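Here the complex is missing one protein chain, while the rest keep their positions.
The block that comes next holds chain A.
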Amino acid sequence: MAAGSVLTFVIVGRDDHPIFEADLTSKASEVVNRDDRAQYLHQFVLHAALDAVDEQIWTTTNMHLAQVDNFNQLRVSAYVTAAQMKFLLLHDGKSEDAIKAFFKDVYEVYLKVMMNPFFTPNTQITSPSVHQRIRAIAKTQLKA
């Protein structure tokens, strides 16, 4: 993947609380370079896209909403579960088919997380294994 590409995945729970965040680009590391303004810009774009998601939920019966919003070159694709958990992917022009497959695989992972009886829609998902699996899915489906 080209340097400087954008691929941020967020699961947003109830009351707009992000319960999972991952930078799925290959350059992403644990230590975040805070000088990079893109970090908070990405969050702004993803957060703003929630309004578009709310609008588009009513236009289709599919869980995959495709691209819902964009800002400059940043695009936001969304996937909404039956429990109104929103999967948002910030990218810079990935194929919709690949994104759809990515969301589908992530949904499988999410279902397993949800089976935890202590999981609530606002519970932060901090499991490293979930992180690794979603990263692996991104690598497979999105060639990240």
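Structural remarks
In this text, a residue touches a chain if its C-beta (ideal position, glycine included) is under 8 Å from a C-beta of that chain, and two chains touch if they have at least 3 such contacts; residues count from 1.
Note that contacts and distances are computed from a predicted model.
The complex appears with one chain absent; UniProt names that chain "SHSP domain-containing protein" among the candidates "SHSP domain-containing protein", "WD40 repeat-like protein", "Eukaryotic translation initiation factor 3 subunit K" or "Vacuolar ATP synthase subunit".
In the complete complex, the hidden chain is touched by one of A:Ala48, A:Ala83, A:Leu111 or A:Ala136, namely A:Ala48. Among A:Gln39, A:Thr81 or A:Ser127, only A:Gln39 touches the chain that is left out of the view. Seen from chain A, the chain kept out of the figure touches residues 15-18, 31-32, 34, 39-40, 42-45, 47-52, 54, 124.
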